[in-house]
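Note that one protein chain is taken out, while the other chains of the complex remain in position.
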Amino acid sequence: MSELAVAMPGLNLNNPIMPASGCFGFGREYSNYYDLSELGAVIMKAATGTARLGNPTPRVAETASGMLNAIGLQNPGVDKIIEHEVQFLAAYNTPIIANIAGSTIEEYEMVAAAFNKTDHVHALELNISCPNVKEGGIQFGTNPVMAAKVTERVKRVSKLPVYVKLSPNVTDIVAMAKAVESAGADGLSMINTLTGMQIHLPSKRPLIANKTGGLSGPAIKPIAIRMIYEVKQRVDLPIIGMGGICNAEDVLEFLLAGASAVAVGTANFGNPLVCREIIADLPDVLNRFGFASVQEAIGKAVFV
Amino acid sequence: MSELAVAMPGLNLNNPIMPASGCFGFGREYSNYYDLSELGAVIMKAATGTARLGNPTPRVAETASGMLNAIGLQNPGVDKIIEHEVQFLAAYNTPIIANIAGSTIEEYEMVAAAFNKTDHVHALELNISCPNVKEGGIQFGTNPVMAAKVTERVKRVSKLPVYVKLSPNVTDIVAMAKAVESAGADGLSMINTLTGMQIHLPSKRPLIANKTGGLSGPAIKPIAIRMIYEVKQRVDLPIIGMGGICNAEDVLEFLLAGASAVAVGTANFGNPLVCREIIADLPDVLNRFGFASVQEAIGKAVFV
Amino acid sequence: MIKKEKLTIIATEQIAKDTIEMKLKNIHVSETVVPGQFLHILMEGHTLGRPISIADIDKENHIVTILFKVIGAGTKRLAEYSVGQQIDALGPSGNGFPLWQDEKVTVLLIGGGIGVPPMYCLGKQLAKQNVNVIAILGFQTAEYVIYEEKFNQIAETYIVTDDGSYGNKGFVTDLLDQVEEFDCYYTCGPLPMIQAITGKLKGKDGYISLEERMGCGVGACLACMIPANNESGYKKICSDGPVFRAEEVTI
Partner (left out) sequence: MIKKEKLTIIATEQIAKDTIEMKLKNIHVSETVVPGQFLHILMEGHTLGRPISIADIDKENHIVTILFKVIGAGTKRLAEYSVGQQIDALGPSGNGFPLWQDEKVTVLLIGGGIGVPPMYCLGKQLAKQNVNVIAILGFQTAEYVIYEEKFNQIAETYIVTDDGSYGNKGFVTDLLDQVEEFDCYYTCGPLPMIQAITGKLKGKDGYISLEERMGCGVGACLACMIPANNESGYKKICSDGPVFRAEEVTI
């Protein structure tokens, strides 16, 4: 196994770097910048049961060392994604992870089941930061019972390993992780964005038309590292870590905290080549800090 | 009433700017930089029942647009604070707010009662981001029942108005605010720091000796604004807003979101004169965005 | 094709109130850019790029000109850059204006405020291709007027200011009836201006250049949507635009 390779349920990655869901579309645009086969894997933009148009604009705003977004799950629906986008990505030599979302458990099931139809998707990332319309709009991801239920139901219909993507907007991240672990999750993906708001002074309105948006970028990295650390101490699932990663040093910090692989989101916007550059830099950074391989660095922070 | 003045329970502020607890000590050091009477009020470093030595060092770390701290409530104990520090601050023409902390409800009560002995303290800020040693170390501030209980008990013993300082490390900030409102809180102070971690790559250890620390600074401002917005829609208490404020524009953003006054923490470290400079800039910023006074701007963001 | 490029600043100057003109040297951008395209400028310390239109192209010397108004942290920072420094940008980004090449054609350019620069880039190209160009340029006040002489060289030019402190008083739309017949119009400026223009000129062949807050600048993040009358129901301003046929999108 090469120094950068990592194996996780359903995923044999040549390296631990993947673009984060929603920050890379379905790869088409970035395929103009470099060969997507260089990536550890690609995590696609969220898929829902039917096409969604998303939120009104503005949908993004810059914040100190971060950004807010409220795209609103805009996507062409799972069938078109499988037909056009998975087809496009399948031409590259890189595993595909499908991020799935829904407004009801039934929609999650339907989307998960749809991905059984293709052989090109290697894992599901279950995005539970969505409001459950049947439960008064409470997010699946902020209630351990609801999170466990949707995980269990998706596991039941899907033939693929399921990585549950945890929301950081919770009092007890370990309780959330444990809930989805006992519901059968194969892995965790963390963290999604923190809910934030910015008010535009001239208009006195929230800058994001949706009022609130998800905070991402380097600003949230300390929160991501803390949550991964906490979960890793108490839960046995492999973790895809994310939140503010910009360079290979950041990747090593996530590996040390307990992530087995990482996703890079917001940083793609400041530099479309960032994933490729991180992959190129990673061997040096590993060696500089005394690791022979990615596998060796996972969870190696010293907490005593 | 002057354009910058604000009245809140127990506090007649000449302006809405106060240094945040823990970021200004007891004012002595910053009194070398400017006259503390210029401040709207001073919020003192947390007081506990007896002297505490705090956490091992390193206690601070820089993060992207923010910092982590785990000072650990180091303070000389409430009696010495009243004797020496309140005495020192009383010489200035600015209201004093005492931040109080404890490991048990009894300690909070004891500290709150102690501040009845002096006439120089105008309000209490109840710091509930402390572990309750009698309840397995769960933070008072992450459990609505515990938060309400400590608020009620402190209200019962204290003659001063009580501003409860909410922790942002919760799933439902509105539930926390409502809990302390019904327990008799006179106001809210929000937000305290978000729990974070940074791993030092050369040593592979958390950079903060306490492992986790509280994230503050501009990085968290969008989270603070969102939480103040959410609480302001549902709870009637006046709010002291804080989290990443660096300049007068930031202050206006907090006022618009619903804060009646603000506290400036981390920014003092980058510029010891920051509170004074914000006070000087605030009239211009209010006027530029069409407000005749601070009072007029409070809660004036348009959310429809 | 859009690429990540380093551009070297060879001149930077304030040419009107809060308005900076910057000349940038770069082979790829200068050789491939067409009027209407923009640079997505990436600056250290800023999470998101700043889209700025190309205002002039000098292919021979490998120079492109941008004009920007200092309105927030990013443009303030950009204004502080000095000659010799390099900036990172994605470019040329987006799709440009369709071009006529016929001396019997008359086009009307309508620019508002900082929407004027891309109109100049377009007008200069059209004039070179022997098209008749008329330009209506609107500014808040006299202090913000830019590129008047340059426009005079390529077009019959009308200036309006909101307060009448320079040129005609009023809005660009006030002049629409006063200019001669045209075959096609192009416009760039604040959204209310564009809405007024497309309203008044309904049925006319027209192209509009739109703005929206952007994330990626390349079409991947779906930040910059505009409702459209196509199958998917939307277009992306960064990659399908910023130039659209007037009736193609819903503004």
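Order of writing sets the labels: A, B and C. Residues in every chain begin at 1.
Methods note: a residue touches a chain if its C-beta (ideal position, glycine included) is under 8 Å from a C-beta of that chain, and two chains touch if they have at least 3 such contacts.
From a predicted model like this one, the values you see are computed outputs, not experimental measurements.
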Could you run through the displayed chains and say which ones the absent chain touches?
B
Touch with the omitted chain, as defined above, among B:Gly25, B:Pro131 or B:Gly299:
B:Gly25
Touch as defined at the start, partner being the missing chain; which of B:Ser65, B:Ser189 or B:Thr212 qualifies?
B:Ser65
Using the touch rule from the top, list residues of subunit B that touch the missing partner.
22-25, 28-30, 32-33, 45, 51, 53-54, 57-63, 65-67, 69, 71, 74, 76, 207, 217, 266, 268-273
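Here, only the chains that are shown with their structure count from here on.
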Relative to subunit C, chain with the most remote C-alpha centre
B
Contact-count maximum falls on chain pair A-B
Just to be sure I understand: the centre of a chain is the mean of its C-alpha atoms, right? Then which chain's centre is nearest the mean of all of them?
A
Distance between the centres, which are taken as Cα means, of subunit C and subunit A, whole angstrom
36
How many angstrom between the C-alpha centroids of subunit B and subunit A?
34
Interface hub residues of subunit C, defined as touching at least two other chains
none
Residue ranges of subunit A touching at least 2 other chains are 63, 65-66, 217
